[in-house]
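A single protein chain has been omitted; all remaining protein chains appear in their positions.
Letters A and B mark the chains in the order given here, with residues in each chain numbered from 1 onward.
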Amino acid sequence: MTMKPWVWAWTAAALAFAATVLLTSGRGAGELAYAALSFGAFAAIVGLGQMLVITLGPGNVDLSIPACMTLAGTLALKAMGTTDGTAFLGLAVALATGLAMGCANFVLIWLLRLPPIIATLAASLIYQSLAIWSNRGLRIKPPEGLADFSTGRFIGVPNLAWIALGLAILVWLLLERTIWGRWLLASGQNARAARLAGIPVQAVRAATYLSVAVFAALAGYLLASFSGGAALNMGAEYLLMSIAVVVIGGSSIAGGNSNVPGVIGAALFMFLVVSMLNSYGAGAGIKSVLTGTIIIAIVIAASTRRSRQ
Amino acid sequence: MTDLERTAVVALRDAAKHFGPVKALNGVSLSVAPGECLGLVGHNGAGKSTLVNLVNGSFAPSSGEVTFPGGPEGVRSVFQELSLCPNLTVAENLSIAHSGLKGRGWRRPARAEILASLDTVFPDHDIDPDAEVDQLTIAERQMVEIAIGFAPRGGSAKLVILDEPTSSLDEGIARQLLSHVRAFCAAGGAVIFISHMLGEVFAVASRIVVLKDGKVVADRPAQDFSRQGLVDAMGHVAAEGTQSTITRIAHGEVVIRAEGLEARRGEVVGLSGLAGHGQAAALARLYLAQTSDWRAGRGARAVFVAGDRPRDGVLPLWSILRNISISVLGRDGKGGFVNTAAERSLAEEWKQRIGIRTNDLTNPILSLSGGNQQKVLFARALASDAEIIVMDDPMRGVDVGTKQDVYAIIRAEAAKGRTFLWYSTETEEVCQCDRVFVFRDSQISAELTGDQITEDRILEASFEMMEAS
Partner (left out) sequence: MLARYRILLPVISLAVLLCLTFWMQPRAMSYFGLNLLFNLAVPIALATIAQMIIIMVNDIDLSLGAFVSLVACVTATWLNDAPLIGVLVLMALILTYAAMGAVIHMLELPAIVVTLGMSFVWGGLALFLLPTPGGASPAWIRTLMTIKPPFIPMAVLAAIIIAALTHLLVIRSKLGTVLRGLGGNTRSIARAGWNVTALKATAYGLSGLFGVLAGMALVGLTTSADANIALRYTLLSIAGVILGGGEFTGGKVSPTGAVIGALTLTLAASFLSFLRLSPDWQIGAQGAILILVLTARLLFSRKGAAT
């Protein structure tokens, strides 16, 4: 029997959950699950986008995710201006912002032939400035209906988690069943060979960089609605987080291989670890050290398991 | 230990190497004496690479023994795939392999040593020891690699293993290498020479060893073999050098005119000339111009068969099945989804037609030998509807039997109206084409058709301007 790589992420998430619940002897398990699913949803959405980019192969990574989240969230809230019934307008603004940023990123990568790390890094500085400029230090509240939706539940599960799940199924279908998915996976293994096999590699890359920015914009929109307004640093923690969930989830950093269930499990895990350490009363320093150690331990565990096969 | 083994540079006694259940080498006894040039021939998968890796110490034998009566120093390997550091200069690459060069002022001796070795092996070469390797042509890189193999490097080369050393060299340079090998052996050095070009093996080898299925099936002085006998010993009945018996028929209208090339419907067009004179680049440009970076390949006019498999062809993480079907997903799919049933049956069909040796198409592509991987790449191209098939020296490292199979398929497909553009470094293959363009310095120096296509004419066109200058 060979275990799928994503089993690791899910097992770790379950263990972290159990350890936390054990401490509180069962009380608060519901709240913890709610929080994990909600916060995990953000990490999952940006993680799915980052996974698509990382699948494109070595050197492909999007460092502009935090800036995309912030700018999209800021502009969307500004457009809505706390008026009720503008949720879809806001969503449209966020998605359009995401598309624009994705286009800009890809133009830098494609026309200027910049390494994606540098291109998205440089572009994110500009997005950050745009966000600062448009925000002007104001904190605009989301319309009440939208705020209620983003913190609400459906059949006991947070709405955000449903959205993340829907996106995950969409991405899974795309990768496993569609021609585009095959093209993406082929391009990630060997871009030159893929191009010579007749795959429109540039179109695949363009679509991927657009998707990651749109995913980040959606996450920014939801996060701003969820937390009662856009803050300038609201995306900061998702830079390392988005990469971490992809890798913990069992996708290959070398490209050409991706793992949707793993990303979801890893996103839950990342949140649960922090709340576990919180509930054990750990200080910020220890929390950070342990988070890092756990990331490395999981990567090592996954790699030794792989080499035994 | 026999006398022969005592004086040998290397002796293998019943050496075997197993990878799990796979017996890559199954009990080989062999020794190489100083002054001897051992020609090693055999199909892909016969165990040649494993044997080489046992001799150069990359692998330890699973059973049996490998001994070096005079010590293991001075055993050098020149590998089939290029193994220099492309970001370093020629001289720096030598120093990597020469641990004695260190401390202050190591550069000057490194430069002198590689230059001396290049001058010895390839007189009138034109390689600057301070050039970075990625600025050199493939042929020059291979020359550097060979020169490093023969360089003293703080001792002296006792045994040099040359694994397909001429695969990227043109004939003139290859001849220089062959005469150096003869001189090296005459001076007491030993060489293990592996090549698919039997002519070369006969030209240098004093003894020929034939491997088949991990065992030595023949081990005799070279003059005791005939070409036919050698091919028979390897286990294939198909003879090398048989001129194809096709009758040259009139071809249809011109389907492509680009890069100075012209090809008609149903025609097999060869690109020839000395290696590295722009043929591969011209084909790649032609192919890339026919297809798009942005639009899907549905109904694309051209497909590409790579010769440099790891770089240009194989998608290494995937199964054989997915590697074949990638070219036809757009044609067979519905609404953007992959049609898995059609994919499966198409791959099964091509597995039969082209004879891919596997019992399960979902095995990883890398589980196949090089020759079978090449068949997958042929299947990928031929399974499409494209009318133009561009082939960039696709027979590199492919065994004789596979070659004959593929020649037949090419002929059959051409008869159905497909056009082939075929670059080959082997003149003999080019001679089977309907029309041949000879390249020199990235330009076409001759266009030959019909009875004009002879080895002499091609050589003449490859060389004539060189001698004039």
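What we mean here is this: a residue touches a chain if its C-beta (ideal position, glycine included) is under 8 Å from a C-beta of that chain, and two chains touch if they have at least 3 such contacts.
For clarity, every value in this text was computed on a predicted model and none was experimentally measured.
Here the chain not displayed is in touch, across the complete complex, with A, B. Within the set B:103, B:335 or B:450, the residue that contacts the chain not displayed is B:103. Contact between chain B and the unshown chain involves residues 58, 77, 79, 83-88, 92-93, 95-97, 99, 101-103, 106-107, 132, 135. Residues of chain A that touch the chain left out of view are 58-59, 61, 63, 108, 112-115, 117-119, 121-130, 132-133, 240, 243-244, 247, 253-254, 283-296, 299-300, 303-304, 307.
Heads up, the rule we're going with is that only the chains that are shown with their structure count from here on.
If you average the CA atoms of chain A and of chain B, the two centres end up 45 Å from each other. Contacts from chain A toward chain B in the complex involve residues 177-183, 185-186, 189-190, 192-203, 252, 256-257.
Per the touch definition, chain B reaches chain A in the complex via residues 284, 287-288, 291-297, 300, 303-304, 306, 311-318, 322, 326-327, 329-330, 333, 336-338, 380, 384.
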